[in-house]
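Here the complex is missing a single protein chain, while all its other protein chains stay put.
Labels run A, B, C, D and E following the written order; every chain starts at residue 1.
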Amino acid sequence: MPPDLLHAIQANLLSPAVLFFVLGVIAALVKSDLKFPEALYVTLTIYLLTAIGFKGGVAISEAGLGTVWLPALAALALGAAIPLWTYPVLRFAGKFPAVDAAAVAAHYGSVSAVTFIAATNFLNQVNEPFENYATAFLAVMESPAIVVGILLGKRAASGSSSIWGDSTRRVLHEAAFGRSVLLLVGALIIGALCGKRGLTMTEGFFVTPFQGVLALFLLEMGMVAARRLGDLKKVGIFLLAFGVLAPLLHGCIGVALGHWAGLSLGGAMLFGVLAASASYIAAPAAMRLSLPEANPTLYLTSALAITFPFNITVGIPVYFALARWWNS
Amino acid sequence: MPPDLLHAIQANLLSPAVLFFVLGVIAALVKSDLKFPEALYVTLTIYLLTAIGFKGGVAISEAGLGTVWLPALAALALGAAIPLWTYPVLRFAGKFPAVDAAAVAAHYGSVSAVTFIAATNFLNQVNEPFENYATAFLAVMESPAIVVGILLGKRAASGSSSIWGDSTRRVLHEAAFGRSVLLLVGALIIGALCGKRGLTMTEGFFVTPFQGVLALFLLEMGMVAARRLGDLKKVGIFLLAFGVLAPLLHGCIGVALGHWAGLSLGGAMLFGVLAASASYIAAPAAMRLSLPEANPTLYLTSALAITFPFNITVGIPVYFALARWWNS
Amino acid sequence: MPPDLLHAIQANLLSPAVLFFVLGVIAALVKSDLKFPEALYVTLTIYLLTAIGFKGGVAISEAGLGTVWLPALAALALGAAIPLWTYPVLRFAGKFPAVDAAAVAAHYGSVSAVTFIAATNFLNQVNEPFENYATAFLAVMESPAIVVGILLGKRAASGSSSIWGDSTRRVLHEAAFGRSVLLLVGALIIGALCGKRGLTMTEGFFVTPFQGVLALFLLEMGMVAARRLGDLKKVGIFLLAFGVLAPLLHGCIGVALGHWAGLSLGGAMLFGVLAASASYIAAPAAMRLSLPEANPTLYLTSALAITFPFNITVGIPVYFALARWWNS
Amino acid sequence: MKTHPMKLVTVICETLAREHLTRLLAAVGAHGYTLFPVEGDGSQGQRPGDIAEFGNIQLEVVVQPAIAEQLLARLHGEFFPRFAMIAYTSDIQVLRPDKF
Amino acid sequence: MKTHPMKLVTVICETLAREHLTRLLAAVGAHGYTLFPVEGDGSQGQRPGDIAEFGNIQLEVVVQPAIAEQLLARLHGEFFPRFAMIAYTSDIQVLRPDKF
Partner (left out) sequence: MKTHPMKLVTVICETLAREHLTRLLAAVGAHGYTLFPVEGDGSQGQRPGDIAEFGNIQLEVVVQPAIAEQLLARLHGEFFPRFAMIAYTSDIQVLRPDKF
């Protein structure tokens, strides 16, 4: 490994956020009675999403929509496209049933907001500037892959009655107004409308405590991810490998695409992180709603117990090294 | 409309707090799955009340009780008096049953802490100074109208057994020790005892994040208010008009009284806001307890779905313009 | 009383944190409907423990483990030893049944994190420096006394079946991985690994709002403690006296030991506070699990309704005066 | 184990009726109760439960059949007309009949 | 007080089935329901409930016996194969039979 990469990995592993994640993993493994209340989990989610949304919106108001639309479109297209190649890989190389392949593919095309936030945290830490409006890419990448994945899966699954029947409408509703999209897009627009002045007023809340809140949240996510570790043996070696290789591949593609779309080193790296990350809240919820036949153990374990920890610890510095290599 | 007023309305509508309120309204209208946990709602309430109480108390310790008592007494009297004219209007012009008229009247004499806080936020934003001890007026205005309203309503309603019988005692207990009064008055006294030094110690909590927390809270309140919009058609045109005209009238009276009591422009405006605002938590709870015969749809819809959003968006800049006009 | 002590007591009583504690006591006594949601209580606990753990860890990384190990060992030994003399006192002078004496003894050997935090708050307020790594003493003192107390009690109690049988293993598990130990020790290690740079990144969360959060938490603890006041008459005069005299005695011993272990005035005082404080969450939970025959009214009332309020209000300045006297 | 028949009365109602209800329980002679917040939907609309004051509670009380009877009668007469609520009884078996 | 027999159907299931369930209730003609988050353990593993999406809800609905029958049949056919859940019915007594 090149010394730069090693250094980046070490810097990442020794950041408070990642160490709290590790503490969470340990807490779950030793079966500590530590447990976050559900209300705290939701509160942290709302906080993190509105904070990055708002800051992203302010950044858009500074940069102008003209700068943002092209890479945002690229992000959207990439998200929608990823299931198109992951589905056949899982279906034919992995021999998964069609609905399961579609469900897993949807997860990897969609994104993990926490992974994205951890990556911006990493960039701050190594003093690498990035386009703050990258939050807009996060916002547009959550839903397209979910819709594509459901369409792929629906051809195979069959809903027997009207409770299941009209789900396409509901999926599109979720894609547009689901909690995380609504908060992100809403806060983005608010930030764009308020501009710098709005940020000055609220930075004691949206900026000052942000990094510490992220650390606390990753403590919880460490526990949540580790609880799924027991399912690793149920998913098979193919999905284990997929959970590490898919993000690496998508990270490369994302970094390249981000670079091509004119982003800075930091921005291209974030693009790679988004492509590499897999959704573990929005996508599972959508799958239970629209493809309830798909086996949740498969997609939850790969997204939450393999890809998420991999990205948080090793992936982020790797995509950073990739972006640096590409840029030079 | 005078350009100043237009400008003030625009400034208000483009503040983060009001935009998050609008986002909440939208979230409810599009039936998003976004939902605040109950614990978060309570936490935000506790935070906002203790924070303004504490800061208000520090301001009292600076200004001296001698300065505060007269306007505080005026506030208390105004709160107790408002039901005396709103009740007959609702009873005879509006043709409401006596208990309903009394219940609605109680709501409009009492106050909304959030509206008050949003108004101080507005004043900060337009750099208009105000008496920080105005929180004391908020504290003394919550209960009197509720007591008056219940007395008005009790003459009409009839409690058939002892569970309902001893409610007067309980109402007075609530008026003195109910959650919001206790937190506000308690924090006021603590602030007054600690003075500036206490504020220095705790401003990283009570001041730094305050505006952002308010924005988050208004996001929730937008959802809560919007969920009641469906009831608008149930309350009739009279109450709809009342929900807008009563605050305008009370705002005028409040601004005038505040001015007369020797407050600054900002202070008089806050006085007007208090008079104009209607309670939607403390008063409904008191009505369910003491006038359970009154129809909650009437008072909740008018206070929460009409008056509250009106004040937050348009009312606040209007009362500001009034105060400015009065002052010049 | 020497004027210095009086002054210290007064300074403590007029701090926001202690005044909010008093407000909580009043809220419970007047039966206000104020109630903290359980999720808020847990959140505040997690926040306070990780914040002091993290800051303590950073302090260890500055001071070096070489400085910390000796006083930490002394703390651990003191914690384990306290039950050895409190048990016979309660058993023979107090005439308590063996399990009850053992249970109460465990509580007084263990520690109250909130009392410790309130003491650091006091030191900050009177501008007295102290070893920030003292959090390490807090971390090592929670469990030993609980283990000792359970061993003392087990000889007397008898579990009739296997649900009760294997509890020793579970007690040791709790002692090592229970929520508060895990958070404290985990955050300590994270802080030590991250060092000053980690603190710079997260101080907007772990430092800026800390004092205000503590004040809010003490508001809740005031209510919780006051709800137990009704049980005072059930525990008898002996335990009442014990609840005040034991902390005074342990405070003296702690201050002396801390001084002997080479700590500064502030550090020795914190040592005394730890010795003097009694656990009211971790120890009761361990007792219900391992000595369910012990009467919870006894240990909860003495630790929570007597010793805790005594320490928060009067004890802390007394131990401070003791440390000053010892140092001069 | 010998078990004894007892009645479980379950009440689901708006939170703001809580104090009235617990006072009614004391009045009819119940020895304890259990309650928790719930969400609900019914004839008076959805109650999402993000604000306790606008939400529901579910209250469960174990009582002697005669007390259940009395409780229901008073719920019917004094509470049903005033609050959004439902109530029902079911048959249960307990071990310590004297406790209830 | 004259009481009337009615059925209480209790469903404990993963939170993500919620929307399907409430739609099913509407489809079979229930007039209301009550629900709350719960933790659980069962054949599909522990559900600790710190993240609602990975947790359980308990849903309780009071219905006429005929509707209970229908509800159970559809739960059996359409829900049991898809979701982690249990369901059971019990006999209860209500005062206002027309409400359900």
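Criterion: a residue touches a chain if its C-beta (ideal position, glycine included) is under 8 Å from a C-beta of that chain, and two chains touch if they have at least 3 such contacts.
Computed from a prediction, not measured in an experiment: that's the story for all the values here.
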Shown chains that the omitted chain touches within the full complex: C, D, E
Hidden-chain contact residue, picked from the options C:Val104, C:Val224, C:Ile253 or C:Ala305: C:Val224
Absent-chain contact - pick from C:Ile26, C:Val89, C:Leu151 or C:Leu289: C:Leu289
Omitted-chain contact residue, chosen from E:Thr3, E:Thr22 or E:Thr89: E:Thr89
Where the unshown chain meets chain D, residue by residue: 1, 3, 6, 8, 22, 31-36, 62, 90-96, 99
Hidden partner chain, residues of chain E it touches: 10, 12, 36-43, 56, 58, 69, 72-73, 75-76, 80, 86-91
On chain C, residues whose C-beta touches the chain left out of the figure: 35-38, 41-42, 160-164, 170, 220, 223-224, 227, 281, 284-285, 288-289, 292-293
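Here, only the chains that are shown with their structure count from here on.
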Far-end chain from chain D, centres as C-alpha averages: A
Cα-centroid distance, chain B relative to chain D, in whole angstrom: 34
Between chain E and chain C, distance of the C-alpha-averaged centres to the nearest whole Å: 45
For chain D, residues contacting two or more additional chains: 37
Chain B: positions in contact with at least two other chains: 35-40, 42-43, 208-209
Chains touching one another, given as label pairs in label order: A-B, A-C, A-E, B-C, B-D, D-E
